[in-house]
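A single protein chain has been removed from this complex, and every other one stays in its place.
Chain IDs A and B follow the sequence of writing; residue 1 opens each chain.
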Amino acid sequence: MFSYCLRRTLAAVPVMVVVALFVFLLLRLSPGDPAAIIAGDMATPAQLDRIRETLGLNQPIYLQFFHWAGELLRGDFGTSLMSNLPVTQLMAQRLEPTVSLALLSIVLSVVVAVPMGVIAAWKHGSLIDNAVMSVSVLGFSVPVFVIGYLLIKVFAIDLGWLPVQGFKRISEAGFGPFIRHAILPALMLSTIYIALIARMTRASMLDVLGEDFVRTAHAKGASETRVLFKHALRNAGVPILEVIGTGFALMITGVVVTESVFNIPGLGRLTVDAILSRDYPVIQGLILVTSGVYVLINLAIDLSYALLDPRIRYQ
Amino acid sequence: MSLSPPHAAPDVAGATVPRRLRFWPRQRPGWTVMIAAVCLALIVIVAILAPWLAPHDPLEMSPANRLKPPGTDYWLGSDAYGRDLLSRVLYGARVSLIVGIGSALISVVIGLPLGILAGFFRGLDSLIMRVMDGLMAIPSVLLAIAIVSLISANLWTVMAAITIPEIPRVVRLVRSVVLSAREEPYVEAAVSLGSSLTTVMWRHLMPNTLAPLIVMSTYICASAILTEAILSFLGAGIGTETPTWGNIMSEGRTYFLIKPSLIFWPGIMLSICILSINLLGDAARDRLDPRLQKRGGAQ
């Protein structure tokens, strides 16, 4: 088990290196002067020279990479063109709304989607199954901002139950106001995730329900709920966990759009602001951080397989 | 016993079920699939015929006619610059379809050979897959944003930005199919019949990837259309001189409270378009490659 964990952890390193290399090359190989991109349009020639110096643009490209990667490892992601603040500081300020919203959405998605998928697989081919699959295809197909505006129109404008926009931090305003402001964004963010997880749960459960050991369980006289939840669901768990991990990339996209629609001051808004002002250092920092989080989440999920499956544990 | 254990009947299966999957359905496809096909066909026709169908020039501004309600002249009303919403929505179909189909084709053209190489040569495998894992770790919208913010956004850069993150999905799929197909005895038989490597790959391995690739490319198409719309919506997409469903909505955001139709019309078109493609993809999957179910839908 230790060797499994160690191997998985080590395997995450080259992935991060590839990400860093890609982001690095993106800037260096793009047409245009990297210094000008980093410095922004307002820079004076003297500033540009200074930036060329710090980036080491006169050095061979592999030295530039090591230099740049070294800065990253020391936590220096550069300085924002707009605010002149370090990128890390900007991101730290915006962390809480995004993390709280993402966690709320993940919990909501899993709680809703897994039972949906289990029931659809159990009643395979029935009306319920068709309904679940239809909802899931819709969830994939309707763009997340359309869902967001629909929610705003119905629940905030027409019914007036919830605020149209804005955000309250738990750390400042407490849980009640937070949830009032977070519920619509979380619903919006969850749709595609629910669709994805429900679909995967159903497919994976269908696979498992066809396995021999499920037949054994039936032959033992096990009741249906017992077969479904005690035997099948755990065995269907690995692909479900996997899709929760890879689906995280979808969630990042969702966060950017959701925060923009609901005007939430999180990392997503930071991204949109950075796009509009062409603040490349910030965009670069956001890519590196989200990719890192993606890799970490998937690593955590890989490691959790070891808890789930004795065959991995005793490897 | 009302829980249905879907075991294959041990004695009956295999003997009677033909193992070759048919491309064309024996029975008529379900009504959802028919509707989806009709919708998609309509959208394609609209995209092609937009110059003849549109009642106005989609770029023609008319300050006197800002934010008009639907009427006889402006069937769906007009936007903040007095441009005809209907004409813009009709033209918007063009970019979506080009981006969707283009991304699907390009990602398959690049991903297929990489996947076959990775599946066949162990040495190349780890190298290719590490790079693909890295690409997959970068959230596609952020990658697209980065590319677009470095190189000015036009149809081609947007398409490239959307396609790059899709390539790893194709590579992974092809690789997994090749890895399992190369264990098949008929591939070993081909080797012992003295077939060259290219023959083995081209004639015996590659055809196995076609069915899953057809299904995968529909999902990529849907997902590319969605990503393009998101980029436009966020202001990182193609400029408003080319109407796209995403940038119509992006411009409409400011007026959402007074004129929500600026968001809902293009949103509905977008949803119907993606929904149709996904439904056709699901139908193709059920028909061609039931095993693919697990790989989920558009992402």
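Methods note: contacts are C-beta pairs under 8 Å (C-beta built on N, C-alpha and C of every residue); 3 or more make two chains touch, one makes a residue touch a chain.
The working rule: contacts and distances are computed from a predicted model.
Q: Can you tell which of "Two component transcriptional regulator, winged helix family", "Sporulation protein", "Ubiquinone biosynthesis protein UbiV" or "ABC-type dipeptide transporter" UniProt lists for the chain that's not drawn?
A: So the chain that does not appear here would be "ABC-type dipeptide transporter", according to UniProt.
Q: Using the document's definition of touch, tell me which of A:94, A:199, A:231 or A:269 contacts the absent chain.
A: A:231
Q: With the missing chain put back, one of A:71, A:96, A:242 or A:309 would touch it. Which one?
A: Once the missing chain is taken into account, the touching residue is A:309.
Q: Using the touch rule from the top, list residues of chain B that touch the missing partner.
A: Counting only chain B, the missing chain is touched by 1-12, 14-16, 18-20, 184-186, 188-197, 199, 203-204, 207.
Q: Can you list where chain A touches the absent chain?
A: 3, 7, 124-125, 211-213, 215-223, 226, 231, 234-235, 308-311, 314
The definition used in the following text is that only the chains that are shown with their structure count from here on.
Q: From the C-alpha centre of chain A to that of chain B, how far is it in Å?
A: Roughly 21 Å separates the two chain centres.
Q: Which stretch or stretches of chain B touch chain A in the complex?
A: 1-8, 130-131, 133-143, 145-151, 222, 226-227, 229-230, 233-236, 249, 253, 256-257, 260, 263-264, 267-268, 270-271, 274-275, 278-279, 282, 293-294, 296-299
Q: Would you tell me which residues of chain A are touching chain B in their complex?
A: It comes out as residues 14-19, 21-23, 26-27, 30-32, 37, 122, 124, 136-138, 140-146, 149, 152-153, 157, 195-196, 199-200, 203-204, 206-207, 209-210, 212, 214-215, 218, 224, 227-228, 239, 243, 246-247, 249-250, 252-253, 256-257, 260-261, 271-272, 274-276, 278, 280, 283-284, 286-287, 290-291, 294-295, 298.
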